[in-house]
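Removed: one protein chain of the complex. Kept in place: all other protein chains.
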Amino acid sequence: MDFRLTKQEQQLKEMYEDFFRNAIKNAPDIFKRGGGFEATFSDDEGFAFHRKMATILGEKNWLSLPWPKELGGSEASIMHQLIFNEAREVSRCPGYDFHGCAMFAPTLLVFGNDDQKKRFLPPIARGEVQYCQAWSEPDAGSDLSSLQTSAKKDGDNWVINGQKVWVTAAHRADCMFTIVRTDPESTGSKGLSYFYVDINSPGIEVRPLYYMNGAHVYNEVFFTDVRVPHKDLIGGEGNGWQVTMATMNFERSGMGFFSTGKKALDRIIDYVKTTRRNGELLSENAFIRQEIGKIYASLEAGTMLAYRVGFTQASGDMMAAASAASESKILGSEISRDISDFGTKVLGLHGMLEESDATPLLNVIEEYQNSVGLTIAGGSNEIQRSIISWMAPLNMPRWKLVNPATVKK
Amino acid sequence: MDFRLTKQEQQLKEMYEDFFRNAIKNAPDIFKRGGGFEATFSDDEGFAFHRKMATILGEKNWLSLPWPKELGGSEASIMHQLIFNEAREVSRCPGYDFHGCAMFAPTLLVFGNDDQKKRFLPPIARGEVQYCQAWSEPDAGSDLSSLQTSAKKDGDNWVINGQKVWVTAAHRADCMFTIVRTDPESTGSKGLSYFYVDINSPGIEVRPLYYMNGAHVYNEVFFTDVRVPHKDLIGGEGNGWQVTMATMNFERSGMGFFSTGKKALDRIIDYVKTTRRNGELLSENAFIRQEIGKIYASLEAGTMLAYRVGFTQASGDMMAAASAASESKILGSEISRDISDFGTKVLGLHGMLEESDATPLLNVIEEYQNSVGLTIAGGSNEIQRSIISWMAPLNMPRWKLVNPATVKK
Amino acid sequence: MDFNFSPDQEMLRKSVAEFLKKESAYEAVKDIEESKEGYDPKLWKKMAGLEWMGIHFPEAYGGFGDPFLSLCIIMEEMGKMAFPSPFFSTVIQCGILINEGGNEKHKKDLLTKIIKGRLILSLARYESDADLDPSMIRMQAHTSGDDYILNGTKMFAGDANVANKIIVAARTDEGVTLFIVDADAKGVTVKKRHTIAKDNTCDVIFNAVNVSQKDIIGKPGQGDVLLDSMERKATVAKCAEMLGGCETAMLMTAEYARGRIQFKTPIAAFQSIQHYMADMKLGYDACINYFYKVTWMIEEGIECAKDVSALKARLNEVYNTIGTLGVQIHGGIGTTREFNIALFFRRAKAFEFMMGDSQYHYEQVAQALGL
Partner (left out) sequence: MDFNFSPDQEMLRKSVAEFLKKESAYEAVKDIEESKEGYDPKLWKKMAGLEWMGIHFPEAYGGFGDPFLSLCIIMEEMGKMAFPSPFFSTVIQCGILINEGGNEKHKKDLLTKIIKGRLILSLARYESDADLDPSMIRMQAHTSGDDYILNGTKMFAGDANVANKIIVAARTDEGVTLFIVDADAKGVTVKKRHTIAKDNTCDVIFNAVNVSQKDIIGKPGQGDVLLDSMERKATVAKCAEMLGGCETAMLMTAEYARGRIQFKTPIAAFQSIQHYMADMKLGYDACINYFYKVTWMIEEGIECAKDVSALKARLNEVYNTIGTLGVQIHGGIGTTREFNIALFFRRAKAFEFMMGDSQYHYEQVAQALGL
């Protein structure tokens, strides 16, 4: 057992923390109130700052840390990446395109051919492009493999038709990766393929999907005879499910939940130390003290689980890492919900206000509204819990639900 | 809407409360520490007092309140019964044989023939007999209808073979009611019949099933060629499931959970008002105040749900009453668990002690251990929740789980 | 004991439900949420025509004289449709204050107009510290001859942006005092805030506002007692609205779950979904039956502060659980503006704070229990 940072890791940590602490100072106010997807993608000024930061991060070669040196990367260790991610996430500074850097690039490193790596990786490393991920469909959410958007071969091209939903940032993106059905006879996870798509291709229509608070982060994307060259098919025809599952498994430590949670808890602590209500300093209230203790414990335990995911990935036990990643995701999304809920509660009547100048705890109601999406997105926590139970060491059997009316006795 | 007690109801309430308040004064210490099944059936002195009280209640005609006058009852309203039950349960005074009075007697009133009513009801009314209920089997718990204990016709008798478990008080009982399979070809809820059985019949062996704390409340009962006369079959051959379900639905308001919960909460309130720990009066601690507020609200809301069950039964909507009864049972068993858990917590280190002279909150650790049984017995809360969801207005479909290996695609 | 409604109450419920269903479906609600006014003046007139505003007020002022439960039935039905209007601030908060504390002239002038739908009122009673106890009110009212001068800022005043008059609680030498101020009086500034419920929650700034002593409700110093009594009823009425929301959110989610297919199965067949639904139902059922009793206690004049607090605190939790599980069961689309479940999720959070959050009310229960 050893949880010490090496001298070099400690230096990296300080460097990254310094950088992001300074960088966020120049950010538009919307980031100072907490940031996140809403600040980055719903707000014009916010997105401009995100793009600017991406270029800066690119210049520092920080968008390609884990890549092989011959592809312009730094071959950074998982620990190094975790340190970078934690510093960035705590600061809530934008500039890191999660879809391009943490999902598509690692996928290319495993499944891409040389031509694809050469074409797609350098712009990601330079922070020049914004990616988006188009997976879910209206009737294929938790049950992703029932997706119906199709691609038909036509000479050197594939012609895509169908509809995707929950495409974060599609209205801001340059490129997209998607999974579609290339074998019309197939069902389930077979006969699917994984494509890179230029979002400006003719036939693509992006329609906003407004969040409950009116924010524009998500989109529906409609494909009408969209032509994609065969050379943009990643990982081979019919292997889409395998590639998609791999993409999902990159960068799933869940560290972000805990890093941002710690920042939120710090703000709550500052607030209760300085606010009186109903005749009492909030920090003197035993109920509030207990809740803060609980949240602290959850965040610290969760952080160690997230580190464990990284450590287990590095040690190569991908099954164990996947199970731990699911746990980290459940714990992280639920603690995010609990912190923002508790944040509204310590605010009292201010807890229902959306505006910042009257809500001394910045952004909490936005985070509260976003948090209900966190327990759904990327596979609902219900699905994740079942998956954990199916894996070792619990090994629960995976039985099917059937309509008794359709079963013969 | 009217929640006032009539003048007569108010008088009854005062009379019953007075009676039980005085009666419990003469009880052995074990009842003063909280009572319940453990005091009544595990302890010799406790059981003797229970029998003594039963005779007294019988003399007052309080064991047959709802029965028709011609059978010696008082035709008391459901409200009257609820008042009686609440007063009795709050006092924790024994003497009311739940199995005989609240399960078997109402079953007889609906399904028994004249001979059976004449033979079985008067001893129950007089408090002369202790009943027990033998339903579950080792492989038929939540899934009761898979039971395998059988009865074969032999002349005017039935011959029972098999094993029952969870037979509360069998070691103290005079008689038993049970459900067994009379059609050997049948499966599931068909082919079952409901019997009265004299516990002293040859071939019955009662073996103790010790609770985790060592208490002897439950038993296993083994039947080896036990002969039961045909005239003791209740409700007709093959109708056992219907009779059993009816028996389960009598007296299911769940009021007892809330009545005893209120008593437990009162004790906790007294304790925290008078106890200092870590430099502070416990009642001044905001966390403890919040928890007590929560428990109070749950108990009051639950009480109204229990009254609603009674009101709905009286109005004849048995489906709605059954659903509300399930809800009352879930809420009641879970609040019982939560109160006793909270009780241990306010005790601090005393919370792990079983003895009374060192645990100022009487009996709490016994109640805590018993409470984990409450969320299982009588149909686990998981089954109850599913049943609620299957009924109106939720109407969730009831699909089956099947092993995918056995299903053809 | 009788859990039944009277035939008149059943009829009232039916008529309110039908009106709202016809006039204010969810799309209309979303439009209202995005409007500056935050309510629909045409519907407001129609509601007055149906005599909703006067249902509980004395016949002497044009009211209907119905018991308190009738008012709650209207609130419950509004809650079912997530219907936004100044009904709560005008009829319940301010209307009850005037009816219980106002003099004959106030009642004749104001109640009559409220009942006819010609007057919208707002209550400005909270301050930036978000203290809930009326006795903690700090804003000052200084005497100036026979008049008073108000200075200070109030927050969380419902519908002040559309109100004709504002009842404001401020501190005079005698204690907390309630003043009726014209919303367009010199020195009054109203600022609407954005809330999670997208409702008319406002700051009201008083800058040297002149008020006549004739415009005091009750006596100077009587404000906290009047507020306390009104707020007991207003809390129960808010609970009625919340219970309506709980019921709709629950049934809407059950319906969605029965229709949504994933893994070739209606998701309603999954045990986790069934158990979520059962939790929603049993949370709701315990609260609504408790609510009936508390309402009856109010009508009968039985002391019930402890139970009002216990009910509101518990219902805060139940409504938020129903709203959160409702969104969770809907999945992604449940988080969108397009689907209706979020209307209830958002209101659950806002209503948690209106008329007292759980921490406050559980503390009230503890005090009432002698702790």
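For reference, chains read A, B and C in written order, and residue numbers begin at 1 within each chain.
Operating definition for what follows: a residue touches a chain if its C-beta (ideal position, glycine included) is under 8 Å from a C-beta of that chain, and two chains touch if they have at least 3 such contacts.
This structure is a prediction, so every number in the text was calculated from the model and none was measured.
Remark: the absent chain touches shown chains A, B, C in the intact complex. Across C:Thr112, C:Ser229 or C:Gln271, the residue that sits in touch with the chain not pictured is C:Gln271. Only one of B:Pro68, B:Gly236 or B:Gly348 touches the chain withheld from this view, namely B:Gly348.
Which of A:Val228, A:Leu331 or A:Leu347 touches the hidden chain is settled by the complete complex: it is A:Leu331.
In the complete assembly, the contact with the undisplayed chain comes from B:Gln369, out of B:Gln148, B:Ser315 or B:Gln369.
Only one of A:Ser74, A:Asn161 or A:Gln290 touches the absent chain when the whole complex is considered: A:Gln290. Where subunit C meets the omitted chain, the residues involved are 270-272, 275. Take subunit A: the residues that touch the chain left off the picture are 1-5, 79, 269, 272-273, 283, 286, 289-290, 292-294, 296-298, 300-302, 304-305, 307-308, 311-312, 324, 327, 330-331, 382, 384-386, 388-390, 393-399.
On the side of subunit B, the interface with the absent chain consists of residues 136, 139-143, 146, 165-166, 209-214, 218, 275-279, 287, 337, 341, 344-345, 347-355, 358, 365, 368-369, 372-373, 375-377, 380, 382, 385, 401, 403, using the contact rule stated above.
Just so it is clear, only the chains that are shown with their structure count from here on.
Placing every chain at the mean of its C-alpha atoms, the farthest one from subunit A is found to be B.
Measuring from the averaged C-alpha position of subunit A to that of subunit C gives a distance of 39 Å. Among the residues of subunit B, those in touch with two or more other chains are 286, 289-290, 397-399. For subunit C, residues that reach two or more other chains under the stated contact definition are 265, 269, 273, 359.
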